[in-house]
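Quick notes on the structure that follows.
Removed: one protein chain of the complex. Kept in place: all other protein chains.
Going in written order, the chains are labelled A and B, and every chain counts its residues from 1.
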Amino acid sequence: MKSESTLKNTISGSLSQREASVFNWAPQKQDQFVFASMRVLSSFVILILVALMVMLIKTAWPVLVDQGTNFFTQSIWNPVDEEFSALPLIYGTMITTFIAVIIAAPISIMVALFVNEVLTPKLAKLVGLFVEMIAAVPSIVFGLWGIFYLGPFIKNTLAPFLKEHFGYLPLFQGPSFGIGVLTASLILSVMITPTITSICREVFKTVPAMRKEGALGLGATKFEMMLLTIVRPSFSGIVGAIVLGTGRALGETMAVAMVIGNQPQIKASLFAPAATMASIIANEYAEADSEMHIAALCGVGLVLFVLTLIVNLVARSIVWNYNRSSK
Amino acid sequence: MNMTSQQLIDEILEMASVVEAILDKCMDMKIPKDKLEELENKVNQFHIKIDDDSFKYIALKQPHARDLRIALSMMKINAQLERVADEAYNLRRYYNELQITPSAIKTLHDQVKKMIRGAIDALVTNNTYQATEVIKSDRYANELNREIMKEYVEKMKNNEMSFDEGLSGIRVAKNLERIGDLSTNIAEDVIFIVSGSDIRHQSQLKEQK
Partner (left out) sequence: MTETDNTVLNVKNLNVWYGDFHAVKGISLEYQRNTISAIIGPSGCGKSTYLRCLNRIHEETPGARAEGEILFQGENILSKMVDPVRVRRSIGMVFQKPNPFPGMSIYDNVVVGLKLQGIKKKNILMEHAEKCLQKAALWEEVKDKLNRPGMSLSGGQQQRLCIARSLAVSPPILLMDEPTSALDPIATAKIEELMSELKKEVTVIIVTHNMQQAARIADNTSFFVLGDLIEHGLSEEIFTNPKNKKTEDYISGKFG
């Protein structure tokens, strides 16, 4: 037919005649298929997140209905008497995360500065690799180390030392059995150091050499140069790194569960055992059979979920803004 | 080196005032020879210095457009002024031989003094009109020179004047006429600086009515 031959002679006509590489389809159809599948998969991922939240709310519904806001403000967690309130767990998560970040942040920043600025390139690579390998260690291995080495160390050496010198503080009173808030916090600080350090290193690397030389050229010492040209301008990047580390610490489960002592309580002493939102779920999910118990655990899971979501969003927006402003 | 084109011009003006002094005094026998020699030495020093300064100015400051025209022209005006001083200084010897001075020689002297002053003024005020007037008036200087020559040749033919005196008179007039030519050259250079046009060898200008 005449129209067919004229179609063949146009460009679009020749395209549709071409062999498609996928399924022997025409190129436009190929494109359509690929983009459609991408849309489906992306929606799927979003749906999972939403579904997760819905499931948590649904399962936690009984305890929320039963206790209302008391779930978040009372401080008894007693499965036997079916009294559940999340506050001790929220406290446990907060205090361990807080102490972990306070210890890890300055150390991570200094390690990042040291590796980037002081070590020779070869050594920097090596040491940097070692630091990042810490992140590769499974959480449970840290837990084992905590039970068998860190715990006894704290009980036998660190706690007596702290009691002797700072025993007047309520933080360091009471007996230490090796497990508890302090142990969990120390392990967490080790675990989040690689996160903070590697992000800080990336942020610090963006400072151009000429700016650093500019500071040195004015007669600054190396440390003054680091403060002036690296730390000060990268401040929001550093904050972003710390917040990301915080997000990790909040959700860390296995290592904490093994050394926190699993006693949902709010005590002033760092030597006291406690429980975090993550650890309570890990420690009690196997034995929870009453509907209320399961609901309570899901309620705690919901709080944890929302909290880590918020913290991660905040961290990302800080880091994103920092990247934008430094361009 | 912090030279500017204006400084080069200022140096030329200083040199010009010494040259004009020599031209003024060259026919005044009351002034002793060594005074004139002193002035002539000053001119020679300027001659060397201005060329050297212009050269360094061009090499170091990379002037363009007007500044470049100035630098190049100052080197040329430098040479012309030095020759004016030479001609003026040298005509004194011949002037000494003359028993009487014909008024024409005095007129020619005044004329070329005017011309050189005019050319230098034109340089100071960037006045191409004045420069053109200088160029036009060269005709008059040439006429005066021809007149003097004619008169002296006539007198020598009629034995009214000795050959020595006659030839000296012609010499004096010739030197003065050359000074007029050199003033014209300076005026042409001024026009080059101001307008960028090279008007040399254009006969219309010189023979304009």
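Assume a contact is a pair of C-beta atoms (placed from the backbone, for glycine too) under 8 Å apart; a residue touches a chain by one contact, two chains touch by 3 or more.
If you're wondering where the values come from, they're calculated on a predicted model, not measured in any experiment.
*Asks:* Among the chains included here, which ones are touched by the excluded chain in the whole complex?
*Replies:* A, B
*Asks:* Touching the left-out chain: which of A:147, A:220 or A:239?
*Replies:* Candidates A:147, A:220 or A:239; residue touching the omitted chain: A:220.
*Asks:* Given that one chain is not shown, which residue among A:107, A:158 or A:228 touches it?
*Replies:* Residue touching the chain left out of view: A:228.
*Asks:* Footprint of the hidden chain on chain B, which residues?
*Replies:* 1-2, 55-56, 59-62
*Asks:* Touching the absent chain: which residues on chain A qualify?
*Replies:* Considering the whole complex, chain A reaches the absent chain at 120-121, 208-221, 224, 228-229, 232-233.
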